[in-house]
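To keep things clear, I will list the structure first and then write my remarks on it.
The complex appears here minus one protein chain, its other protein chains still in place.
Then we have subunit A:
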């Protein structure tokens, strides 16, 4: 991706030269120099990113068995077979892929808004000039982000074990905590179960998508996955807090003061003044959050390996497992590329939702009407 973005940039630099009459003159050779300067990056990205990605793409369309070069003549082209197997195959491969997508979709759906809201909240807290020990809190909130995810996963496994610290604390308030990492039941199903609903209506249980019934899709994250979700929020909100903090520090105090003079209360100032100005930071946080959440791998690999009951299998982990452990390299690569498409789709969707829109006429009129009496008020 980055390599592709670099090439047009270089071309754009060369653009003005081409606009000028000929290639001779004082600016002669500038394009060559530009290419030369970008060459190291182009070569490195090409060799270590573009070529492997293209090879993986080829593997996803081939019947490579994991022995020798995937480009050797003995490897055959099988078209969309690998993709068909995981989307319409009707077997275990399809059901596993469906399960992985279900698990990860819930993860994204809950983690992205939670971590964004929490990090924004933390940033607003530590941005306040009146807060004592701001430096300490900034460091404290950021600390989980710099710790290795493997170390945090191990810590989490201890905290959330059947007799771990979390259940100990829950027992103080009379709650008998679950056996977190061994509990495959879905959270939504559990909530429904508390109201006596243990099986879904026929419309949901009878029809299925990707080998899973709709009732199973609506199970919600499993208890084990919920623990991972808490961990993700805990570890990433520090990083994103930093991004929001940078955005907040960029907002001049004068705008805030002007809003105050106009009589906006704290709540209005946040929603109408601060948040719109944080849009670039918000965009970065949501994009990074979406990408990161669709790529959950290391927690699963070091923590549960997809258990209990496959409820923590994610597409990224399934891709690894299919290729390296089951020797289904084509299938593994196909999963990786479906995941790639999903990530690109959500990033574009999110970009479209957060695009800059012109102020609607109705909104604009609202401001005009308000401005007249206020000016009178000020004159009085």
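FYI, a residue touches a chain if its C-beta (ideal position, glycine included) is under 8 Å from a C-beta of that chain, and two chains touch if they have at least 3 such contacts; residues count from 1.
Convention: contacts and distances are computed from a predicted model.
A.B. asks: Out of "protein-glutamate methylesterase", "Extracellular solute-binding protein", "4Fe-4S dicluster domain-containing protein" or "Nitrite reductase small subunit NirD", flag the one the UniProt entry gives for the chain missing from this complex.
C.D. replies: Per the UniProt record, the undisplayed chain of the complex is "Extracellular solute-binding protein".
A.B. asks: Any idea which of A:80, A:162, A:275 or A:364 touches the chain not displayed?
C.D. replies: That would be A:162, which touches the missing chain.
A.B. asks: Touching the left-out chain: which of A:91, A:113, A:133 or A:206?
C.D. replies: A:91
A.B. asks: To test your reading of the contact rule: which positions on subunit A touch the chain that is missing from view?
C.D. replies: Residues 33, 36-37, 39-40, 43-44, 46-47, 51, 65-69, 71-72, 91-92, 95-96, 161-163, 179, 182, 184-185, 307-310, 323-327, 329 of subunit A touch the chain that is not shown.
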